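Missing here: one protein chain of the complex. Every other protein chain is in place.
Up next, subunit A:
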Amino acid sequence: MCGLCGLLGEDVHWSDPLGDELPRRRERLRRIAAINKVVAPFRLKVEDFQGVSYLLLGATGKQELASGLDQLWQRAEQLIGRPLDPLDERLLDHLEQHP
């Protein structure tokens, strides 16, 4: 547990913060902000849930909870009904146009 934030933390994942310069909660918010940039063109939004899970919000009001990044992508796919592909040219165009 992080003594500063009182977070139990997520499951261990390779993409976890490398150092401990920033408090864990802030690292988590940074990650969620980055994820939101990617999922925005699919009309999805991601919020933190108690510092352990991600809450995915769809445009039609559907919600999903996900634990860890791998599950997050899986749940996002279920919500939008197609793969969230980082090689999708429309997504790349969107990211370039909306820095």
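Miscellaneous remarks
As a working rule, contacts are C-beta pairs under 8 Å (C-beta built on N, C-alpha and C of every residue); 3 or more make two chains touch, one makes a residue touch a chain; residues count from 1.
Convention: contacts and distances are computed from a predicted model.
The UniProt record for the undisplayed chain lists the protein name "GTP-binding protein", from the options "Multiple sugar transport system permease protein", "Xanthine dehydrogenase family protein subunit M", "GTP-binding protein" or "Cell shape-determining protein MreC". Interface residues of subunit A facing the missing partner chain: 12-15, 17-19, 21-22, 26-27, 29-35, 37-38, 69-70, 73-74, 83-87, 89, 92, 95-96, 99.
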